[in-house]
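Note that this complex is displayed minus one protein chain, with the remaining chains in position.
Now for chain A:
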Amino acid sequence: MKPLASVHERELKAERGAGQKRKFGELGFGLLFASPVLLGYVIFVIVPIAATFYLGFTSYSVGTVPKWIGFDNYASLFSGADPFFYPAVKATVYYVGLSVPLGIILSFFLAILLNQQVAGKSFFRGVFYLPVIIPLAASSMVWMWLLQPDFGIVNYALDALHLPTSRWLGDTTSVVPTLILFSFWTLGNTIVIFLAGLQGIPAHLYEAIELDGGNRLHKLIYITIPMSSSIIFFNTVIAFINGFQTFVQPAVMTQGGPNNASLLYVLYLFNEGFKSSRMGSASAISVLLFLVIMLFTAAIFYFSKSLVYYEGKEERR
C-alpha cells in the first residue's frame, strides 16, 4: 500500500509542479513571443513621442544641444512669426475638408456599382484597385504629365471638346482642387472595404423592402446606408487620419507651391525639420498634428455612438 500511495503523491506533486510551471511558463512564453513588439513599441513609439513633446520646447538642430525655450516655438507658430504655419494649416483644412467627404461618397457609390451582378466583375474590381499599388511618387509624376498645362492630354481633350482648360497644379486657386481630384484616383482601399461590407448585408432585407413596394432609393436609405454605417465610420476615420498626412503628392508635384497654396501640413513639417534643420520647431509642429489627430479620432468616436449601427455587438470590442 505504501509504495502505491507514494506513487500517487508523487504524481500529484508532479502535476502541481507542472501546473505551476505552466502558469509561469505561459506568462514567460507570452512575453518572450511578444517581445519584438513590446520592445519596438517602446523604442519606436513611446520614447519618440515623449521626445517630440520635449523637443517642442527647445531650440534644436542635429549636432547641437537642445536649448529649453519654453513655449517660444508655439508662440512663433501661432503669432504668425513663422510665415508658413497659417498657409499650411489653411491648405490642409481645405484639402482634407473637401477630399475626405467627397472621397467617402464617391467610393461608397463606386462600391455599390462594383457590387452589381455584371459580367467581368472581378476585372472591374481589379481595375479600380490598381492605382493603389502604384508607388505614389510614380503616379504623381504621371499625373503631372497628364495635367501639364500646355502639352498635357487633359487640357488637350478639354480644349477639343470646347470646355474650359486649367493651369491645374500651376495656379494658386486650382492646385488644391487638382490634388483632390488626384486623391480620387487612389480610392481603391476604401472601395474594397466598402465592398466587403456591402457583401455582408443580408439579401432578405432588400427582399422585405421590395415586398413593401420600396424602390432603389428606399433600399439605399433604409438598408444600405444604415447597414454600412459602421464601415462608413471606419473609412471616414481612416481617411481623415491619412488625409492629414498627405505628403508624397505635394512633395513630388508642387513642393508646396505655387505661393504655398499646396503646402500641406506634413510637407511643411518635413521642410522645417529636414530642410531648415529646425528640429525643435518641427517637433512643436508634430505635437500639434498629434493633438489634432487624437482630438479628431476621439470626437468621431464620441459622435458616432448615436449614428452608427453595429450588427452583432459582440463582434466588436
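Quick note on the criterion: a residue touches a chain if its C-beta (ideal position, glycine included) is under 8 Å from a C-beta of that chain, and two chains touch if they have at least 3 such contacts; residues count from 1.
Just so it is clear, contacts and distances are computed from a predicted model.
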Item checked: Omitted chain, identified by the protein name its UniProt record gives, among "Ferric reductase-like transmembrane domain-containing protein", "Translesion error-prone DNA polymerase V autoproteolytic subunit", "Sugar ABC transporter ATP-binding protein" or "Pyruvate dehydrogenase complex E1 component subunit beta" -> "Sugar ABC transporter ATP-binding protein"
Note to self: With the missing chain put back, one of A:77, A:110, A:239 or A:263 would touch it. Which one?
What the structure shows: A:110
Checklist line | Option touching the unshown chain, where A:43, A:163 or A:208 are the choices | finding: A:43
Note to self: In the complete complex, the non-displayed chain touches which residues of chain A?
What the structure shows: 26-27, 29-34, 36-41, 43-45, 47-49, 51-52, 55, 62, 110, 113-114, 116-118, 124-131, 133-139, 141-143, 145-146, 148, 151, 153, 156, 160, 184-185, 189, 192-197, 200, 203, 231, 234-235, 241, 244-245, 247-248, 251-252, 266, 269-270, 273-274, 279, 282-283, 286-287, 289-290, 293-294, 297
